[in-house]
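In this view, the complex is presented without one of its protein chains, the others remaining in place.
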Amino acid sequence: KRQGFPEVIFGEGKDPTQIINISRAMINKQENVLVTRIEQTKAETVMKSLPDFQYDVASRTLFMKNNDENVQTSGYIAIVCAGTSDLPVAEEAAKTAEAFGVEVRRFYDVGVAGIHRLFAHIEEIQNATVSVVIAGMEGALPSVVGGLVSHPVISVPTSVGYGANFQGLSALLTMLNSCASGISVVNIDNGFGGAYNAVMIQRIANTH
Amino acid sequence: KRQGFPEVIFGEGKDPTQIINISRAMINKQENVLVTRIEQTKAETVMKSLPDFQYDVASRTLFMKNNDENVQTSGYIAIVCAGTSDLPVAEEAAKTAEAFGVEVRRFYDVGVAGIHRLFAHIEEIQNATVSVVIAGMEGALPSVVGGLVSHPVISVPTSVGYGANFQGLSALLTMLNSCASGISVVNIDNGFGGAYNAVMIQRIANTH
Amino acid sequence: KRQGFPEVIFGEGKDPTQIINISRAMINKQENVLVTRIEQTKAETVMKSLPDFQYDVASRTLFMKNNDENVQTSGYIAIVCAGTSDLPVAEEAAKTAEAFGVEVRRFYDVGVAGIHRLFAHIEEIQNATVSVVIAGMEGALPSVVGGLVSHPVISVPTSVGYGANFQGLSALLTMLNSCASGISVVNIDNGFGGAYNAVMIQRIANTH
Amino acid sequence: KRQGFPEVIFGEGKDPTQIINISRAMINKQENVLVTRIEQTKAETVMKSLPDFQYDVASRTLFMKNNDENVQTSGYIAIVCAGTSDLPVAEEAAKTAEAFGVEVRRFYDVGVAGIHRLFAHIEEIQNATVSVVIAGMEGALPSVVGGLVSHPVISVPTSVGYGANFQGLSALLTMLNSCASGISVVNIDNGFGGAYNAVMIQRIANTH
Amino acid sequence: KRQGFPEVIFGEGKDPTQIINISRAMINKQENVLVTRIEQTKAETVMKSLPDFQYDVASRTLFMKNNDENVQTSGYIAIVCAGTSDLPVAEEAAKTAEAFGVEVRRFYDVGVAGIHRLFAHIEEIQNATVSVVIAGMEGALPSVVGGLVSHPVISVPTSVGYGANFQGLSALLTMLNSCASGISVVNIDNGFGGAYNAVMIQRIANTH
Amino acid sequence: KRQGFPEVIFGEGKDPTQIINISRAMINKQENVLVTRIEQTKAETVMKSLPDFQYDVASRTLFMKNNDENVQTSGYIAIVCAGTSDLPVAEEAAKTAEAFGVEVRRFYDVGVAGIHRLFAHIEEIQNATVSVVIAGMEGALPSVVGGLVSHPVISVPTSVGYGANFQGLSALLTMLNSCASGISVVNIDNGFGGAYNAVMIQRIANTH
Amino acid sequence: KRQGFPEVIFGEGKDPTQIINISRAMINKQENVLVTRIEQTKAETVMKSLPDFQYDVASRTLFMKNNDENVQTSGYIAIVCAGTSDLPVAEEAAKTAEAFGVEVRRFYDVGVAGIHRLFAHIEEIQNATVSVVIAGMEGALPSVVGGLVSHPVISVPTSVGYGANFQGLSALLTMLNSCASGISVVNIDNGFGGAYNAVMIQRIANTH
Partner (left out) sequence: KRQGFPEVIFGEGKDPTQIINISRAMINKQENVLVTRIEQTKAETVMKSLPDFQYDVASRTLFMKNNDENVQTSGYIAIVCAGTSDLPVAEEAAKTAEAFGVEVRRFYDVGVAGIHRLFAHIEEIQNATVSVVIAGMEGALPSVVGGLVSHPVISVPTSVGYGANFQGLSALLTMLNSCASGISVVNIDNGFGGAYNAVMIQRIANTH
């Protein structure tokens, strides 16, 4: 485990007892604990045993702060997406970055089909250290953002869509083939992974 | 065959003799003849027998005008693409539309990674009757154009790219999943098909 | 938003409260409101708050008319499909076009395996401004229609079928590879998209 | 080997010496010999040693008759396709059936995009014992034929096409998903296989 | 509809009322009626209105005999599969053929992994007019049967299996690529289609 | 490197100089050297510098024996395939096993479409320690062999075939889904890998 | 059936009555019985009739020992995986091997992302006769283990993961393409098959 990083538990496929046990071990070591991909009812079972956890519906995460030696950061991560349906993944990314003590700024209504909304915020996005750009359906947003900013763009395809979307394959391929430089990709719906990469880059900014 | 339309011969997989024979039959009926997907050397063999054909390298087309009853049109088709590598498909579209007697305007350096170039021409694109938008790699251009114009967008994915592009599959899926409304799609590299649909729409504008 | 067009809300993945809020904003602006892909029970929850909505089971749409400045159109859109199983997508297309104030004519029992039924109606289909042709399974209908009409055909593959249908992939590929000219394609099951493109073309007919 | 059937050698991937040796063994047993998928230059090498072979360019087959006990048949097989580009596969089917001593009738210009040409010949097709229907691109022809005839249709997808055709996958899926009953499918470009199945059915007609 | 054939209703995706209505129309015309792919509870609802229907659990079919002019046949169709899990598809085939008045013989425990069981019955299979061979998982059975019989083999891949089976794709590809001649293929799980083709061939045997 | 094993150089994509240099280093250490996937002309260039190499056309391998401490083995590996077209992969397997000092017995004309040829040799196959079964097209052979022997079967799919074979995908899926137990699979065309696994198992037999 | 091997019933898709009947037949022959892929509630129904069965939750297996002539083995099989989510497949493998009377050793917390845990146990893994290595997500573990041991590695991809994992396709391809020699692969989630191959190899060790 890296210095000052919270432990992150992948909640999917684990039962409440397993999550409680892993969490307890971390709490004993005074680590901050983040659980991702955990549905509300399962989270509530966990919270009966560990009431200091806080559940966040939008991102489906549990978080508990046991430790204050937060890494100080001066910059911020821009989290960019098109709206309603990509929100759970975007919030998983945002909550992850915040659990790591990094400031995030959310730009959540800026899809390519209404590009003027992106332009209304572009300067604040450009001033971020790094962007996490989340998009489903055709997944074109990272290409457009990548062409407008000079920092690394971590792109996260989502499984939002239907038909020839093939559960996110469409957005994934779009991002891998982006004609804008400075874009890298993580797995479909992997908001955590997008944020983790961004946090690492933000740390580089703060420690150099 | 539709009234006043040229005959279009799909040149790929036909030998010069076949092309010459089909062409002759049309010339006899005083029809304009367009041959698509024909490489230069094959075209030159054809032109030895039918010297009135004109070959266009960029679009790999042969054309012969045998008939002047051109449908008069007042509007124009916007042909939009990102540049160098999509050019053969864009020009196949452009030459096809012109063979049908329709005015086209070319916007050929306006990819999403340098979106300001698109904005520099956006008004002229908006004033077209219909747009044919051609894109390879991630194929995001039709989504962006579709969000900015109020007319139909026929999108043409190209096989330009490599790796996870899978010979145009990436761009094809992008276009089918576009979050912008008013976008329809034709086959990968099918510049002819994109133009044919646009011409039909332009005719509707001129005959109503 | 385009002049005189209703707002269309994509109902899938939105909860009733979200749909009510978006609808209210539109009602305030005296816009017609169409909600697509909304199941009956969800629709009924919405209608408790907004009783002026009308639910249509076959197309799974909600519609409310708040505005009468209907664009007058003289032509009509032909909506063509093979029958029972493609009906929800066909009706999504029909209701969408009607919400936009365009006349549609339905040809719903004309699959390729009983081609005489198509021929019985072919003249009325040929007289449309544009056709939306919907087909599942092997998706051959647009090719046959496209060969018989002189106007643009927007084809909509559906996910109807099983086995090697691969949730509509078969019909999608069929339509993209059509040997008939003048056919373009939208996403699998995207009745809305098929109609939207057709409406745009019908508008061109009425405004030129 | 079945009584009275010629031996068929799959020529692809075999060198001339291998083909000559296998052929000689058959000639010694006074069997008719058919070699499929053999290019002209390779065939010419074989014919230097075995000059009684006859090469057919269109079908890329070699044939030698060593035996006259031809099964008498009263019916015929209809071989149906759309034209130029599917011709090599159609001729492979035709030559195979003829090598088996069965009469074939060719219907080679009857694609779905010009369906009146199919109707011009439909009665003669309906009177066949069995049809072999060959189609590339969207592969819709077997569905249309299957709806018009009362005998079995063996359908052969071809790899003719480009882009989203994926080397014949499109036509293959179309045929597997046909909404017409009485259609079965063989491998892409497998003209031999289509004919072989048809010959077996024709034999049933002649021996019952 | 073909002379003397029952009407076959595809039950999947139709509600009981639709099935009842279509059935009634056929009953009025004194046709035999077969409904395929209908689950028990839905069938029971239908039978409340139409008690002359008989439901068969294994094949998930409803059948009603309204007409006795059964085509007399002397041969039989062999229905061959490996066992338990492919049984629903095999029985759909068997019941379909029987509804068409054709004798079937079932060989249901003869998979390739225990090939001696196939050999125990091979003579009776060889004496059939045509075989319908059903197989899931790797789908190898038609190749083995095809090598042992001299009549046409209609092969039906099933979706039985898991993992790299990809819902029947594995068995489908196996059958399309069979190195045995005289094998054709229908859609995954299409027991009806397999039987329909076999019935057509059996009719040829009986009418020639 | 394991005790007593030759070094194996993957020849594809290496130029002669690279192969010569790697080989020399091994010769210096008195190791046996096997080069796989090397075409004849490249092999001949290598042999100009290292004339002790022996080239085998069928398997496309180079071999040089520099060391005699051959592991003594009492059992043998059965290498089983259907014939001509799978031969290069079968021979790559055979030569690899022999380079490792293990006896192999070849059964090369035993495909599933002519299963009696397999039965003619089945006892000798059953007496092997392990079988390597190689098959292209539908890849059914390992399932049949696996049902008849009591030892492990390493199966090697080949890319032999066309159309829906998809370069060996068909045979690969068949083998992964085999209903016979005791079958494992290596990469398409990986004769080397099949043999390597078999050699390891043969060694277990000899060292326990 | 092989000498001294238990009968193994594939529980998925069989109802309790079928499982009870097959089991009874085996019990009568005094064979050990293993049922795989059986969920708890179904198992409990079976155990009402056959209370000597023991259910194991983790592996979803039922087992009954009716026979003690256990094959004596001196070596052991290493079962290696990364943890929690692959555990059901790993335990299916372990219970299978144990049902065959073979000793297994479990190494269940040794994924590639924390490779030091693998190294902590590597010697005990190296001393096994054969390893079964189970991995989901990227499936890299067999490559790493294969590079460290000198015995055969049977690798089992699991469907654990999401997004671009495509239900285990990712891990499957990884294992088929391993750059380590001596690795073979079974179907996704096929813990039984992995163990069966390993048991066969262990038997070779014990009988030679």
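To keep things simple, chains are lettered A, B, C, D, E, F and G as they appear, and every chain counts its residues starting from 1.
Keep in mind that, in the parts below, contacts are C-beta pairs under 8 Å (C-beta built on N, C-alpha and C of every residue); 3 or more make two chains touch, one makes a residue touch a chain.
Bear in mind that the values here come from a model prediction, so they are computed numbers and not experimental data.
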{"item": "Hidden partner chain, touching residue among F:46, F:81, F:112 or F:172", "value": "F:172"}
{"item": "Which residue of G:8, G:128, G:156 or G:175 touches the chain not shown here", "value": "G:175"}
{"item": "Footprint left on subunit F by the chain that the document does not show", "value": "12-14, 18, 157, 159, 167-169, 172, 187-190"}
{"item": "Residues belonging to subunit B that touch the chain removed from view", "value": "84-85, 160, 162-165"}
{"item": "Sites on subunit A contacted by the missing partner chain, in the whole complex", "value": "2, 8, 75, 129-130, 150-152, 154, 172, 176-177, 181-188, 193, 196-197, 200-201, 204-206, 208"}
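Here is the rule we go by: only the chains that are shown with their structure count from here on.
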{"item": "Required steps from subunit C to subunit E (each step between touching chains, minimum)", "value": "1"}
{"item": "Centroid distance [mean C-alpha coordinates] between subunit E and subunit B, Å", "value": "48"}
{"item": "Rounded Å distance, subunit A centre to subunit B centre (Cα mean)", "value": "41"}
{"item": "Residues within subunit B bordering two or more other chains", "value": "169, 172, 176-177, 181, 187-188"}
{"item": "Overall pattern in which the protein chains touch one another (line/ring/star/complete/other)", "value": "other"}
